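Note that one protein chain of the assembly has been removed; the remaining protein chains are unaltered in position.
To keep things simple, chains are lettered A and B as they appear, and every chain counts its residues starting from 1.
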Amino acid sequence: MIRFVRWLGVSALLAGSLAFSTAQETITIDFYYPTAVDAPINAIIQEYADQFMAQNPGIRINPVYTGTYTQTRDTINTEIAGGGKGPDVAVMLTTDLYSFIEEGVIIPLDDYIATLDNPDAFVADFFPALWLNSLDEDGTIWSIPFQRSTPIMFYNADLFAEKGLEVPTNLDELRAVAAALTEPDGSRWGLMIPVQGTFPIWMFQSFAIAHGQNLVSDDPAEVFLNTPEALEAVTALTELGTVDGVMPAGGTAWGDTPSAFVAGQAAMIYHTTGSLTTILNNAPFTVGTAFLPSGPAGADGTGFGAPTGGGNLYIFDTPDNPRSEAQLEAAWKWVQFLASPEVQSDWGTRTGYIAARISAWDIDPLKSRAEEFPQYTVARDQLATAGKEFSSYRAIDIQNIINSTLSQIISGAVPLSEAEAVLANAQAQIDNLLADYR
Amino acid sequence: MATKAAALPQLVDNTSILTRLFRALLPYLLIAPTLLGVFTFTLLPAVRTVHDSLYQPPRMARGEPTFVGLENYASLFNPQHHLGARFGQILGNTLAFSLATVGVSVPIGLGMALLLNRRIRAMGFWRFAVFYPSLLPLIGAASIWAFLYADTVGLINTTLRALGLPTNNWLGNPNTVLASIITVDIWKQSGYHMLFFLAGLQAIPQDLYEAAELDGASYWQQLTALTLPLLRRTLLFVLVVALTFSFQTVEQLGALGMGKPADRGNLLLYFIFQNIGERRNWGYINAMSVILAGMLLVFTVTNFFLLERGREDER
Partner (left out) sequence: MQIYRRRNGWSIAADALTVLISVIWLLPLIASVFMSLRPASRPLSQDTLLWALTAADERGIFLPWFTLENYERALLIAPWGSHYLSSIIFVVGTLVVQWFTVTFAGYAFARMRFVGRDLLLYLILLQLMIPAGVLLVQNFATIRQLGLYDTHIAMMIPYWASAFGTLLMRQAFREVPIELEEAARIDGANLFQILWRVYIPLSIPSLLAFSIVSVSSHWNELLWPLIITRSPEVRPLTVGLNQLFTTSDTGAAYGLLMAGTLMVISPLIVLFVLFQKQFINSFASSGLK
């Protein structure tokens, strides 16, 4: 009932604002986006903005490239803390959800979705796994999936054919196959997993889920790092390099991994689906893609489960600079446009991100791309088993703790025998931060 | 000097009150722009930083901060704290980084200047060869080195492998990452220092060397007895520039490992930036800023003391 009343209110305002905007008032939407893929993003985004402005004469889109996700978040926070208004719409990590909610700088989108002709159909047209990190624990929708990804396994199909090997489906097979593909002279590794540097947490999370315990649950005040499963997971991950010798010890750097794969220096890699287009364009061999191998979790011991990742669209409205309803409505239109099946189909094709709308896969250009390169559908199909990406209160600090801790263990700065103690200390730091929320 | 000037007769003569007032205010007018800038963009924010380092930001954005005394500083040394667990390591790295980059790049710059202050063919080329890194934006220089250092597809490791030599994961190995980052800074800064030393060398009167040579002084004797003492002020100038630079420039880390692995390649100012995204860390951020500024203060004050004393010596 409350929702209905709010809906009525919003619709009335919307109607008013529509009338207002026809009165030659141009609304400017500042749109911040971080670049993360090798494509002329500026040009693509500008193209979308031009299309949108042609359809919506009263609205001007001002796209602003803001560096990496981290730089974008810092820019937004600095602007807002300095009394600025920040962006109207921004693509930010799904993991930032609770920070933005707590700071009160984004608005819930349920009321806007409710004004659509068919709200349920709109929500149902997104892959369910992509909603996991877009809602809070009460089910309120705060953000709309835009450039989403998930880690998948890429393999050199020519090499597999040549050696007569099957694509591994679980971690034991992975070790055996990777060993068979590793050249002792160092010219080729069987496997590369990018856990050196930037964010080991993402790849680690897939190991943790496959070992039976995700880092997070539905409760944003709960993080599970000091668990037997996490210890097993980090041990398995580290030992791929130090004991099994099928991957460089300490893992590889994020950006170098696809390059090494394309250069034939790795037979299999874990990487984001966002790299697919680049890899397909550059690899001189047949590229195969597969689900991440399963771990020992689950009743039948097939613990699949990769996390999702990437960025969502958020609409900002800061307490110091409250937006007009017309402004917010224009922002929502732009969000709707970017999340539309047409744009998602084009965006997914040109970048490699998973098109978030189910119906985007039935229209061109993605439809024909997926027919020509079935590799694109693997990430989509893996979403059925995907787990929730890291998400909690104090998420920035807690991810820093986890990344730093994993880095200590995986790089060998701390021996595996002390891993349990290091995880316990990290958990204590995390629990200190979350104590306020319990 | 001012008294001297005032003693000149015609300056005293036709002096109206207005002119006198103007003359009294003139020094303040001359320094006003500088003072205003320093006040607005350094002193005021610095005082705010010290003030804020004694407060814990509110949990919610619109709340009031709480006074916590020196607790933020204490937390930085608490291993159970999410920043304290890492702070000690990073503080040590920062000192090691500054001392190593300055300690190596300044002597190399001096050596380059000595080598390139001789008669040598194609002088311009050699000077260009060592100076060009200074022309590169730091992030550009770091990008080039990221390519050299990359583990499997980098230049150094592919070359080593082609030669059948063992490779090293330069930015991924916790034991080599700091040295790798220091190397980039040395490469970038040495030629820059060289320029100042070259200038200093050129200022030394040629006849001093001729006299020394007549006395039969060897090259090393000339270097230690003549050149180095006369370069002392240049050296101190370069040291101030180099030290300030080494504490304040961290952008290269964005391309060179981002402080990983295990914070062995992290520096204090970069760590501050890594944590600035969370508003509730700002108490600690301010405390770290105060500590960083304090370290820089100790180094620069020492240097200025020496620099000023160097001046007096020459008088």
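Quick notes on this structure:
Convention: a contact is a pair of C-beta atoms (placed from the backbone, for glycine too) under 8 Å apart; a residue touches a chain by one contact, two chains touch by 3 or more.
What you see is a predicted model; the values in this text were computed from it and never measured.
Across the entire complex, contacts from the unshown chain go to A, B. Residue B:A150 is the one among B:L54, B:L83, B:V102 or B:A150 that touches the chain missing from this view.
Touch with the chain that is not drawn comes from one residue among B:T49, B:N78 or B:N168, which is B:T49.
Touch with the chain omitted from the figure is made, among A:A81, A:A157, A:A176 or A:A221, by A:A81.
Screening B:I31, B:M60, B:A74 or B:A211 for touch with the missing chain picks out B:I31. If you put the hidden chain back, the residue from A:G245, A:G264 or A:P296 that touches it is A:G264.
Mapped onto chain A, the interface with the missing chain covers residues 30, 32, 34-38, 40-43, 64-68, 71, 74-75, 78-79, 81-84, 187, 253-260, 262-265, 272, 274-275, 277-279, 281-284, 352.
By the touch criterion stated above, the residues of chain B touching the omitted chain are 1-5, 8, 10-11, 24, 26-28, 30-31, 33-46, 48-49, 112, 115-120, 124-140, 143-148, 150, 153-155, 158-159, 161-162, 187, 190-192, 195-196, 198-204, 206, 209, 213, 219, 222, 227, 233-234, 237, 240-241, 244-245, 247-251, 254-255, 269, 272-273, 276, 282, 285, 288-289, 292-293, 296-297, 300-301, 304, 311.
Heads up, the rule we're going with is that only the chains that are shown with their structure count from here on.
If you average the Cα atoms of chain A and of chain B, the two centres end up 38 Å apart. Residues of chain A that touch chain B in their complex: 70, 73-74, 77-78, 81, 99, 102-105, 186-187, 189, 192, 196-198, 248-253, 256, 259-260, 263, 265-266, 319, 394, 396-398, 400-401, 403-404, 407-408, 410-414, 425-426, 428-430, 432-433, 436.
On the chain B side of its complex with chain A, the touching residues are 59-62, 79-82, 85-86, 150-154, 161, 167, 169, 171-174, 257-258, 260-264, 273-281.
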